[in-house]
Each structure stands twice: as C-alpha cells, then as structure tokens.
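A single protein chain has been removed from this complex, and every other one stays in its place.
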Amino acid sequence: MRKAVTAIVLIALLITLVAMILPLTFGSPLMSDMDDYFIRFGQEQTGNNNECTAVVFDYRGFDTIGESTVLFTAVIGTGLMFRRLFGGEEVEDE
Amino acid sequence: MSKLVRFAADILYPVVLIFGLYIVAHGHITPGGGFQGGAVIATGVALVIVAYSYKEVIGWIGKGGLMAREVIGLMGFIGVALFAFLFGMPFFYNYLAGQGGLFGVPVAFGPNPGELNTGGTVPLMNFAVGIEVWGGLSLVILYLLSGLIEKKDQEEEGS
Partner (left out) sequence: MLWNLPFIAVVVITMIGLVTILLKKNLIKVMLGINILQSAANLFLISLGYREGGIAPIFTLAPSTHMVLPTPQALCLTSIVIGLATSALMLSFAVIIHKKYGTVDLDKIRRLQG
C-alpha cells in the first residue's frame, strides 16, 4: 500500500516535471530584457568587466547580503552544536 | 601523515593562499570573486588539516582568529554598502565607479584588456566577502572535525 502510494506520487511528479519542460527550448530564453540591460550598461554604470560580479555585488546586493548572513548563521549554528571541544565551556542540557 | 605529505603541504599552502587572493582581487575583470576565492583559501586550510593532525592545527590557528575574520568580513561588507549614505545615495549604490581615484577608472562598453583599477565598490566587497568565506568555511571544517574527534574520544572511553 505504502509503496503504491509512493510510486503514484513519484509518477505524478515526473509527469509534472515533463509538462514543465516541454514548452521550453534550450538556447533561446523567453525573456531577456533585464539581462540585455545589464550586459549593455553594466560596464558604464559599475565599471566591471565581469557582469556576474556586477549583478551579484551591485545590482542585486541585497541578495548577497542575505547570502552572507545565511553563511554566517550556519557557521554560528554549527559552532553551537560542537562548542564543547572547540574552546567553549561545558554545558550539559540533558 | 608522513613527512613527505607535510613537506608538500608546507609548500602548497602559500601557493593556494596566493591563488585564492588572486581570484578575490581579480574578481571584477576575470572569472571569480569573493565566494570562489574564499573557498579556494579554505581548501588550503583543509589541506593543512589533512597533512597535520587536528590538535596541532588547532594550536596554530587559534580560536578567535577565524571567527574574527568572519565577523570583520561581514561587517566590512555591510559597512562598504552603508558608506553610500554619506554621499547622499541609496543603499548599495556604487559611489566609486567612474569617479576617478580609487577603483574609479571609467570603462566604456565593449571588450577591453581589463584594468585592475576599475569596479567601484565591487573589489572592496569582494575582499570583504572573501575574508568572510575564508573564516566561515575553515570554521565549519574545524567544527565538524572537532565533533568527530569528540565522538571518537567518547567511544574510546566507553570501550
């Protein structure tokens, strides 16, 4: 019973994914107005030859600030779990 | 590990460090950037940890250095973005690009050989993020390793 339900769910997901990719064509993006603007004016506005860096650090800087914060929070969380050997005090919360 | 591996790690660690800093510093004209360069430097730290034992490495690196690097990187990144308020510009405005001076050589549209003194605030943010990723990834490696060693010690005590 459980295996049958799992198989049905997986087949439904497969059909959904195939239906999602059917209208797409590789090599011709549907909308590229924003990226054409970045490629055309990115050098004059930000002075970067590397447009990816221009998008990451200038046009979409808020994304990067969230990304840095996520990385920082993950490191802090990992440290909270393993603080006992890495210089932290002994905390027993059993 | 053996003496040969330690010697190779001693030679390779500065090379990896310089290569990572090169990727960070040239992030605005060649492929690369802060995250990638920081990851390369963290790979060098992982190489040293593999070559030597965990207890030796933890004596050299220290507790606070990597965490300080991480915090300074994140605060520097937000600080560079906040400096735009002093110029009366919105948050994350590129106030250095095209002004002349530091990182401010104007660039025209089209392919060019690449000039290091361009990019505005982007190279500064690259450096800040590179330092942050350096500290963060090294800290993650060290934390996971410390957890595994703690577990091994407990098993030895229990058996």
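By written order: A and B. Residues from 1 in each chain.
Note that in this section a contact is a pair of C-beta atoms (placed from the backbone, for glycine too) under 8 Å apart; a residue touches a chain by one contact, two chains touch by 3 or more.
Model, not experiment: these values are computed from the prediction.
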Touched by the hidden chain, restricted to displayed chains: A, B
Footprint left on chain B by the chain that the document does not show: 29-31, 33, 35, 110-114, 133, 137, 140, 143-144, 147-148, 151, 154
Touching residues (missing chain, whole complex) on chain A: 6, 9-10, 13-14, 17-18, 21, 24-29, 32, 34-35, 38-39, 42-43, 49-52, 54-56, 60, 63-64, 67, 70-71, 73-75, 77-78, 81-82
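One rule holds in what follows: only the chains that are shown with their structure count from here on.
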Interfacial residue positions of chain B with respect to chain A in the complex: 27-34, 58, 63, 70, 73-74, 77-78, 81, 91-92, 94, 97-98, 103-110, 112, 114, 118-122, 125-126, 129, 132-133, 136, 139-140, 142-144, 146-147, 149-150
Interface residues, chain A side, partner chain B - complex: 40-41, 43-50, 52-54, 56-58, 61-62, 64-65, 68-69, 71-72, 74-75, 78-79, 81-82, 84-87
